[in-house]
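As structure tokens, the structure follows; a few thoughts come after it.
Moving on to subunit A:
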Amino acid sequence: MKKFLTLLIIAIQFGVLAQDANDIISKVVTKLNTVNDYTVVANVKANIPMIKILPSKATIYFKQKDKFKVVSKGIVILPKQGFTEINGFLANKNSYLAVAGDSTKIGGVMTKLINVVPTGENSEIVLAKLWIDTKRSLIIKSQITTKTNGSVTTTYTYGDKAAFGLPSQLVFEIDVKAFKLPKSVAADINKTTAEKKTKPGKKGVITVTLTDYKVNTGLSDAIFSKKK
Partner candidate 1 sequence: MEGETIIKVEHLAKRFGTFEAVKDVSFSVNRGDVFGFLGPNGAGKSTTIRCLLSLITPDAGSIELFGKSFKTDRSAILSNIGSIIEKPDFYKYLSAQKNLEIFARVSGADVSKKEIQEMLEFVGLGDRGKHKLGGFSHGMKQRLGIAQTLLHKPDLIILDEPTTGLDPQGIIEIRNLILRLKNEQNKTILLSSHQLSEIELIANRMVIINQGRSIVEGSVTDLLNTQELLVRIEVDNAAATAELLQKAYPESLFKINSERELEVTFVKELVPELGRLLFSNNIDVHAIEPTRKLEDYFMKIIQA
Partner candidate 2 sequence: MLLKNTYNEFIKILSKPRSYLGIGALTLLVGIIIFAMKADGRSIISFVTSSFEQTLTFNGDVLNGNLIAFIILQMLIVHIPLLVALVTGDLISGEAAMGTIRMLATKPISRTQIVLSKFIAGAMYTLFLTLWLGFFALFVSRQIFGTGDLIVLNSDGLVILQDADILWRFGLGFCVAFLALLTVSTLSIALSAFAENSIGPIVSTMAIIILFTIIGSLDVTVFDNIKPFLFTTHMASWRSFFEDPVPFSAIMKSIVILVVHNILLAAIAVYKFNKKDITS
């Protein structure tokens, strides 16, 4: 009897926890869905092993549900995952299972860890860990693990657009283990000494500072279909 009661309590708690996790995510999604479109200026600083690039600037356009475009005069390096994929992923409640984890303070903000596991086999995302500020329904940190591209950990900072769930800064940590130079290009026949090659660090960091948001201005679809 005791055992049965213990199990029942755990099951109920689990159900409650699951319900809580879904609620938390639902509130985050609701907030994100208040944005139909936005334009923002992104200042990108990339610190990635085997890549040298100066800080660069781009304009980012977004329109629901998944229209996303980066326009820049120069070359801007952004992570493949991390801008809007999570939005689309979280929007479909039936495609994942969300389980609440511990509470952690991140950057002075109390957050709740929500583990999101896709239920479908075809999903590129294998696991998404979200540390969510439940008071403001804002994602403070995420760690997205994909099948082919390793893990990307993103830290979110919010400014005056917090009400829309739009961050003022994103810091991406990327797994660079997979980076390899093409052999035919890598061999520099003009190097006369055997130079010591430092092993590439395992993580690269891209810091994107987002300013001059223009939210819900009614962006035309043509922006996303025009060739640069």
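On how the list was made: all candidates are chains of the complex that A comes from, given by their letters.
Just so we're on the same page, contacts are C-beta pairs under 8 Å (C-beta built on N, C-alpha and C of every residue); 3 or more make two chains touch, one makes a residue touch a chain; residues count from 1.
No experiment lies behind these values; they were computed from the predicted model shown.
Going through 1 or 2, you find that the chain touching subunit A in this complex is 2. Considering their complex, residues 48-54, 56, 58, 70-81, 148-150, 152, 174-176, 178-182, 185-195, 197, 228 of subunit A touch candidate 2.
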